[in-house]
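Left out: one protein chain. Kept in place: all the others.
As written, the chain order gives the labels A, B and C, with residue 1 at the start of each chain.
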């Protein structure tokens, strides 16, 4: 068999582990040939690739990033993108393509699959918001990095007698905020799924100080928003150069909490550290299993499918279903966490 | 409601997170009273306990060990143990008991439950071998610690051109060996579920050197054994004081591999570092959820049950079922890992 | 002897290790009595303290923050502050006071010392800018945290083909920027000691891209500034609420680099994570030695002095000298680092 693999979209710990696993399983066990396209779909569209043998994937299991590079180019963005992809697949004699990517990538994968290309997708997002799998690799690393930061910030918040408003990743869903907030014992967690009431949040943090505590940690997902009318909120501001820029929720929330509580409040924006670097053991195992099962699905001719974790098993689910909806944090998880506002 | 909680058996990262969660949910949300028995079942049998309020569990979420202490005493070990426990439960007016422990503890819990005591169990083992739950807390921390050690050992093995035989925990099952071996890219993994053939292992490691590699990492679970007749193996040896002592598999395996391969081979026994210290974010979240759901089960009157993770949900399963059998590594996981001998 | 100890100023990993060491040495070895003032000088001025015995310092060695609390109150800020301090020292029968703090605290300590109080200072700053000691505890932890973040950011910068401008602590000196930049292999380091030329910085980063590299990491100390006239620079901007706020150098630098290079550039501001949480082994050892030697100095009657590291030895230096000047990064360290602009 001849298999093409590519990584598309933002950085995510575990990408290299998937690539390595695909090569190990396909080349060593099945005697396949594997090529890697450079910079995601761009490589497929421009026929830019290299051969991947055991040597090529030596020592990459624990390394962050992707040896293949990535980009945000999607086939549908380009005139004739699907046709071009089909042509290159035919020219290269590929029997299967394994794209590793997030929501946008999987939609593109589904498009190509519907156009008849032999696709087996591997889901990738640190946000954990893909509905058809229990967990995506990269999520555990993001939560781990955020939790380690929160552990450190607690002693500083306490020493300085402050409220710290810590912004973690999550544009549409609050999974990272929820898990890191639970793991670090945050005093309030604000998620995109449930627009927050600033009065309620102020009360909750205020009660902590009234009870004699000297600090509070509020974890907020970057995509969180106040309930309509609850507080003044600018989704975009003007930066020092007069450019329109997204003005982070943590900045606004800390200003507002400081004003209302009369306590120093400071924002901390964890940013890109959550999505780079060496993956946790959990993510390496999950990524490795996804890669292995993607090769197996290709050999069984199960195309138009996506690898997914269900309980402790890796199963295959239709790509079409995977891109239908986002996996948001269900309401009963708020109750459990006891800190979601 | 009045709830008693206790921790029993060996150390396991996440015990304090369960205790804290039980207290938070019960005291803050339900207005319950919670007491903690000291040193496991011993505390219940000797009526040795203290009150647990919010103050008592402050700052323990990320701390290893257990603030309640532990012991290996089981009620059935003592004459009249069950009766004594029943008496103390009555005297203290307890409506529920939440024991947190491993296989032995859960068997004791089942015994007490069958004797009519109101028990909700929480499973605990770094070995991940309890059948009724997808994962137990403590396991992720153990795998993480083992993987970090393996990451470090790789460069040393390479610099010294050696075989390193790394012994990880797992008396009856190979979960820690399998996951840490996969996460660190070990070249062979030896598990208790499948007695190994020393010739096969030697061949596998030898092929690596023939292919020009300069080192190999073999991960072996402490409970692993050679296939009958495959090699001389002493389950117990005599130490320097003439005492009979368990002689580690890593020691014997490294001597044997060195002899057969003509390459330096050294044992490394990770030991207790795998079961202590601060839990990973994953384990803190899982432990917190177990604690929360144990309290909920108690309030619903669901006794004789155990908290369990199934997929992403926490469910309750009968204690009786939980203690029936061990969860061993299934054969299809060996294939996936590609390194299990 | 009766000794009072206090911690003053911002959070710094190792404070608890000093407190513990003072208590161990004084109480166990000398049979002294130790009291700890709450919230820095405030505790001394308001006579708010508690007794510190072995029990009180159990388990704090590895913990971030300070069990005594801290504040930014300095004796000279208060009318009659020095007199009040003197009165309380007399009332409490203190033979020595050990204040642990940064530049401001040491100035206050010097003031009190000149007023005749028996002071032995312990220097504390993550910035490493106290001239009389080779290193201060907290610095190694800050550098370690920044380096771990930089390690992670590298793979993301590469995957996203971006310039990342990473702001680390250091208002007046570039020690953290220099060491973390060297440790992580940053491509440019910008320090407060040497105002940077934006053209030079742009050229340096640009050359990297011309050489075919796909990303660059610029580490910038928070107090860094452009050479006069080199680029438009606002030391304060207006936030979304119209408040004057310090506008971070990383924000401005990334906007400017993006404009000049035509490459995506993004700021990452590490912030408070650098100054909280568990200290590194290095900092725990240094802090422990400082505490031990402070007690010894008190017993020898060496007051008006400060503990200091010189090579591998702990020595005592006059407080007066310690507060004269800041230890800036010397020019020959720029050359060595090869990445300082």
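Operating definition for what follows: contacts are C-beta pairs under 8 Å (C-beta built on N, C-alpha and C of every residue); 3 or more make two chains touch, one makes a residue touch a chain.
Treat the numbers as computed from the prediction; the structure is a model and nothing was measured.
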Displayed chains contacted by the hidden chain, counting the whole assembly: B, C
Residue of B:65, B:104 or B:311 touching the missing chain in the full complex: B:65
Touching the absent chain when the full complex is considered, from C:7, C:113, C:144 or C:173: C:144
Listed residues B:202, B:251 or B:328, member touching the removed chain: B:251
Where the missing chain touches chain B, by residue: 10-11, 63-66, 69-70, 145, 149, 151-161, 164, 214, 234, 237, 239-241, 243, 247, 251-252, 255, 266, 268-269, 271-273, 275-278
For chain C, the residues touching the chain missing from this view: 20, 24-25, 28-29, 61-62, 134-135, 140, 143-144, 146-147, 151, 179-180, 182-185, 280-282, 284-285, 288-289, 292-293, 310-312, 314, 336, 338
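Keep in mind that, in the parts below, only the chains that are shown with their structure count from here on.
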Pieces of the assembly after leaving out chain A, positions unchanged: B | C
Shared interface numbering between chain C and chain A [over half = same, under half = different]: same
Pair of chains whose C-beta contact count is the highest in the structure: A-C
Chain occupying the most central position, where position means C-alpha average: A
Distance from chain B to chain A - Cα centre to Cα centre, in angstrom: 30
Distance between chain centroids, defined by C-alpha means - chain B, chain C (Å): 41
Approximate Å spacing (C-alpha centroids) for the pair chain A, chain C: 34
Residue numbers of chain C (touch at least two other chains): none
